[in-house]
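Note that one protein chain of the assembly has been removed; the remaining protein chains are unaltered in position.
A and B are the chain letters, set down in written order, and residue numbers restart from 1 in every chain.
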Amino acid sequence: MKPWSKKPVIATLGSHSALQIAKGARDEGLHNLIVTIPKSTALYARYPCVNDVLEIESYGAFPSIEKKLRATNAIIVPHGSFVAYLGLKQHKEMNVAYFGNKNVLDWEFDRRKQRKWMEEASIVVPKLFSRNEGIDRPVIIKTFGAAGGSGYMLAKNNTDLKKYIKKMAGKQYILQEYIIGVPMYVHYFYSVMDKRLEILSIDRRYESNADGIGRLPIQHQTGLLEPSYTVVGNSPLSVRESLLPELYAMGERVITASKNLISPQGLFGPFCLEMIIDERQHMYTIEISARIVAGTNLFINGSPYADLFFDVPMSTGRRIAREISVAYKRKQLHKILHLDSHEKK
Amino acid sequence: MKPWSKKPVIATLGSHSALQIAKGARDEGLHNLIVTIPKSTALYARYPCVNDVLEIESYGAFPSIEKKLRATNAIIVPHGSFVAYLGLKQHKEMNVAYFGNKNVLDWEFDRRKQRKWMEEASIVVPKLFSRNEGIDRPVIIKTFGAAGGSGYMLAKNNTDLKKYIKKMAGKQYILQEYIIGVPMYVHYFYSVMDKRLEILSIDRRYESNADGIGRLPIQHQTGLLEPSYTVVGNSPLSVRESLLPELYAMGERVITASKNLISPQGLFGPFCLEMIIDERQHMYTIEISARIVAGTNLFINGSPYADLFFDVPMSTGRRIAREISVAYKRKQLHKILHLDSHEKK
Partner (left out) sequence: MKPWSKKPVIATLGSHSALQIAKGARDEGLHNLIVTIPKSTALYARYPCVNDVLEIESYGAFPSIEKKLRATNAIIVPHGSFVAYLGLKQHKEMNVAYFGNKNVLDWEFDRRKQRKWMEEASIVVPKLFSRNEGIDRPVIIKTFGAAGGSGYMLAKNNTDLKKYIKKMAGKQYILQEYIIGVPMYVHYFYSVMDKRLEILSIDRRYESNADGIGRLPIQHQTGLLEPSYTVVGNSPLSVRESLLPELYAMGERVITASKNLISPQGLFGPFCLEMIIDERQHMYTIEISARIVAGTNLFINGSPYADLFFDVPMSTGRRIAREISVAYKRKQLHKILHLDSHEKK
């Protein structure tokens, strides 16, 4: 990779956490560019913190603008909508400078690989059941790929399970023990430049209708509902301080395991451990998200945890921009980019 | 209206969001004045961001101070307690400069007019049932006028419904489909000065006992509870970024419809769409609040959404003060005030 002679431009798809990423770039003195489809152009044009909006007809047209993005020194900052909108293959094949390690994507997408990663990191996970063995406790049925929580189903016993499995014909899914407890999403950032792991914020998802049914008393629930887990928003949390040592240790083990399992560059930048904490304060990790998560949108104006590290409101989006800015100034961008094939030639 | 020669003073009733409004005024360099009754005087006197407290014996005594308010160049900033404490008639007849369009008040208060407004704006709403037709799904029974959520009742079927309707004798109410999903309150601000619609923050209400009963397992709920929806507080939310384009479009349609239906000045300043989002991410709007809502009190020190527009912590109260301050400097206060009859003469 040749040294970057010009200041990089932060580019992302217009969705998910694009506003946060754009504002973060601006706050760190970097130009930003949002690539989006017609129905969202007006949204991003509305915000003064967005420098440029590049409209494409559909997400499938993304390859047609890659040359343009390279010409503007763009660095792509990925988020949860990349796989959802571009597909895993197109996401990986994007031929533009990319913040992060694309080799992680397969390990994030495939639930079996992700589980291997967590086991390598000695992360406590819920028990998995195979399709044929039957279950002895409630399970969640989860399909592969980021789907914003929709399509999850709760089966209390084998009778439930059989009914649901019929609906899943042809889909890839796992059967995961349902842990009785409360959900918590811990937002990490590993800085390659500072060699430091940071917990920047914590949220819980706001799910429809799972977070609404508790407001109905049982006499109104009867026969009314199967819960659904469609994520429509997020709400902020803090965690008991005595759990922080283990949360940091878990984050560090996940990074170390990624270097062993995936590629030497490993996981860096933003990631999230999604967990259930039970009544004994045991933490069961449900999922690793190896990129910025939407829950960080709560903290565009700062978070209690980020404030322990930084004297300005430091969102995850801004943290990414700062990492890129520091790397650019030190002429070390190669340490935090997945080099695209074009540049490698 | 004669041009304002002196800087306006922001005045409001001591309740609801008065502290936020007062601090917002101070932060924008405007003097503030809180009009309140004896039991609340000590509260407002306690806060250094409140400039003046004017005590009246009861809210009914409000007309007796109008002359004084006019003499101090006061502009009234209304909130949810105005109708509750002054009544709709007295609120409308206040003879002091008023931020907002009073013609909107009737359309906010009368649920049938409000519904017409939402339909004109192509806002998706829950189905309404007439008293006599019977119901085929759960409904919420709601009385007219802002009541902080108390008095709402949930009827699952026609048997429930008959029981409740007996209690409602002589009251005006509607029967509204109960949407299974999660509530979300989106806080908008339409700036006449900047010709710009802004989403400033989002909350959900914290209701007693609806938000407590989910913490009881069913074996303890049996026979214990009918849910109640008394708003005692609020908690912050963020929304999925992919829903923002439609949320902005909804806000803009509500403004356009208000100009067609209500009066050419239309709706401006702060307003709130109160919605339920179901598992398919469909947004059903339950109510328009055509003024600052109490959920904005969560964001006196800034919000993730306001931060996308502003470089200082911008509460809705401060946004109002900024709009007034800009209009004053441009000699365009007439564009954002409902002119009282005294001034018009």
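Heads up, the rule we're going with is that contacts are C-beta pairs under 8 Å (C-beta built on N, C-alpha and C of every residue); 3 or more make two chains touch, one makes a residue touch a chain.
All figures in this text were calculated on a predicted structure; none of them were measured in a lab.
Colleague: In the whole complex, not just what's shown, which of A:211, A:274 or A:323 touches the removed chain?
Modeller: Only one of A:211, A:274 or A:323 touches the chain omitted from view, namely A:211.
Colleague: Which residue among A:53, A:161 or A:184 touches the omitted chain?
Modeller: A:184
Colleague: Pick out which of B:63, B:87 or B:313 touches the chain that's been left out of the picture.
Modeller: B:313
Colleague: Out of A:236, A:295 or A:317, point to the residue that touches the absent chain in the complete complex.
Modeller: Of all options in A:236, A:295 or A:317, contact with the hidden chain holds for A:236.
Colleague: List the residues of chain B that touch the chain left out of this view.
Modeller: Here the touching residues of chain B are 15-20, 23, 39-40, 42-43, 46-49, 81, 148, 150, 206-209, 211-220, 224-225, 228, 230-236, 294-295, 297-302, 313.
Colleague: Since one chain isn't shown, list which residues of chain A touch it in the complete complex.
Modeller: Against the missing chain, chain A presents residues 138, 154, 156, 180-184, 196, 202, 204, 207, 210-211, 213-215, 218, 221-222, 224-227, 235-245, 248, 276-281, 302-309, 313.
We take it that only the chains that are shown with their structure count from here on.
Colleague: How many angstrom between the C-alpha centroids of chain B and chain A?
Modeller: 35
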